[in-house]
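Every protein chain of the complex appears in place save one, which is left out.
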């Protein structure tokens, strides 16, 4: 789809007259063709959000000077903004522990081009899933963590992430809590899957909590990681029906299918620059 | 469907060999034909649950002596058990405040025979919905409640419920908390609809809470009322997708449709004697 | 929500550079503030679709001359376009036969402002639902139809629709097929609910067809009426799970809840001018 070279602007600012006009004018006056545009206004706070994408074929400004050229408009409206290019292949690191279902799902979807990213490396606190990494030909690193060595190990992980030029981190059922410092290196770029319908059942063993509560539906939630456990901005959620006939094992099994769906959808939206974060919530353009 | 006269046994007891045999033998040896049988064993606690329904046409025991005849089997297995008859029309009271959507839904479904019950009376803490009651020809009583007069008013409500020979109470968005004493008169016979996917967003203004949390799915939960607010055994839940585009008004509107579905489904299951309560959870037979 | 006076432009045309710019410029240069903008490009045919809404407060052009002022832009890009005003209350006629569930649902949602329209009249081929119309205070007309008098009766119906200044017709389980001529008076303005997941089970008794096929999910479809039976552009669909335990009566009952949801959602989208028709399909903006 995005095989063509296009530019993507993500914008948020106070809502004022003329924003759309000025952005459209910037693109049109330099001979760009808008291929996609989404916008949203948060009425409570009067904040305007936009994602606009245009074809760079024939665009009058060189890619490396577009940002500079757009700066005056951004300045005029005090925009928070990001500029991305569809042809810039993002690089993803996957963090795992012992469960393989989400890892496989992302690896296969990346291989088939359904999520457009290079899985550059896999980091784990266990050796368990090394064979999978080898099969897919992806570097695999193990950092076992204790309370004592956690920050030290994270430092090594950060070095690897840096070496591999990582844009985005996926916690594919990674059973370790990242430190506040670690998280601060990748704000809104670490995507977690939590196996409950948040905010219900935060923390450990959510399926067991769901079972104890006798809920009739279970869910999974993908969110950006912040320094508050399981409380970062929610990107995607989905659910599946359960009943009294489902044992905890059944719930876990059913949940795994939902976790995969939710995590890969969230990752896809993130990689397509369709997610904006505001007030600990997300705007996710279709 | 259940136009025929049938008997329904609801049983729970410790799981032992021979329960099914003894129950089936009781029915068969008196010339009954089983039309429906559902059972479940809770493996953790080793508890057996059963709902068995048989045609009374040609059954050798008179209806009013079936219970007595079954008693020895129940005694042998220390059963908790209930005996119901499909032709016994249950009588329901609906409690409402100002919102009409759930009230209308139940009244229409009762009228069309989709939930098999007589709506015997409507009780409210406001005059607002009186016209609806009149249109459907159902007695309507108003008891305004303050902290001071609550128990006194509930006493009057209990008298009415008694006068109308009520089997089952539906709180159709009734915005008052019932006292522990009131609830104790109708254990597992008061059905509430809470407008969230419990246990998330207990208490007041759950849609506002959902909006603040930026969840991507909202839900509704129907449960039996206990003396712990919004924590009784869950009978039914359902959900609907929302997005950043949905204002609180949109969420409330979408939620109302789900509330109706969930409440009427829970009521229907209850009236068909398909709900068993155990360990603050429900077994809901299909 | 749309209590403010806003203008809504619906546009479709061949995709070319500058469309968004020109429309945004038209609004901005006359001091309008865009409150909502959605667009879509059909890549197969290269067709561009847009719905743009702007606040009329302070807009430099009088409402009754906006169309004229916009005409040159529309001409330049050979646009199909419509201009609507949010404060223009649309008038809806509901056609029914004997089933009341969809009728009640729309009447209640209109009353509560959830679908923003005046239900101006109800037309039926039976007397059955007259009481409901009276209760809601809405004129009710009966035109029984035979093969012989159909066109004649439709002529009378068209007169009434004209007298009541009807913008939109809802077939709320109306069990008559409208003639090609009748349909031609309200192109893309007659909304039907069909009780199947189209294109499966067109025509009569779709729930019986679903039952015979042993499907595990049933659905409902709301679509614009064209002269091909049950084949007009689909606006909305939804589904519900069924099983071998569901009799035809159960399927009908479950289906009715879905029909209501689907029809009211489709009507709401239509009334908000969020539906565009193209190539017998719809673009439905969120």
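Labels A, B and C are assigned to the chains in the order they are written; within every chain, residues are numbered from 1.
The rule we apply is simple: contacts are C-beta pairs under 8 Å (C-beta built on N, C-alpha and C of every residue); 3 or more make two chains touch, one makes a residue touch a chain.
Predicted, not measured: the structure shown is a model, and the values here were computed from it.
Asks: Among A:67, A:142, A:261 or A:277, single out the residue that touches the unshown chain.
Replies: Per the contact definition at the top, the residue touching the missing chain is A:261.
Asks: Among A:114, A:127 or A:181, single out the residue that touches the unshown chain.
Replies: Touches the omitted chain: A:114.
Asks: Which residue from B:14, B:41 or B:134 sits in contact with the chain not drawn here?
Replies: Considering all chains, including the one not shown, the answer is B:41.
Asks: So that we can see where the missing chain sits, which residues of subunit C does it touch?
Replies: 40, 42-43, 197-201, 213-217, 219, 233-239, 243-245, 247, 279-284
Asks: Residues of subunit B in contact with the chain that isn't shown?
Replies: Within subunit B, the residues touching the omitted chain are 15-21, 24-25, 27-29, 31-39, 41, 286.
Asks: To test your reading of the contact rule: which positions on subunit A touch the chain that is missing from view?
Replies: 1, 100-101, 104, 108, 112, 114, 135, 243, 245, 247, 249-250, 253, 256-257, 261, 286
Assume only the chains that are shown with their structure count from here on.
Asks: Just by CA atoms, which chain is the most central one?
Replies: The most central chain here turns out to be C.
Asks: Rounded to the nearest 5 degrees, how far is subunit B rotated relative to subunit C when their C-alpha atoms are superposed?
Replies: 180
Asks: May I ask which two chains are joined by the most contacting C-beta pairs?
Replies: Max contact pairs: A-B.
Asks: On a CA-centroid basis, which chain has its centre farthest from subunit A's?
Replies: Computed centres place B farthest from subunit A.
Asks: Compute the distance, rounded to whole Å, between the mean C-alpha positions of subunit A and subunit B.
Replies: 42
Asks: Do you know which subunit B residues sit against two or more other chains?
Replies: 243, 245, 247
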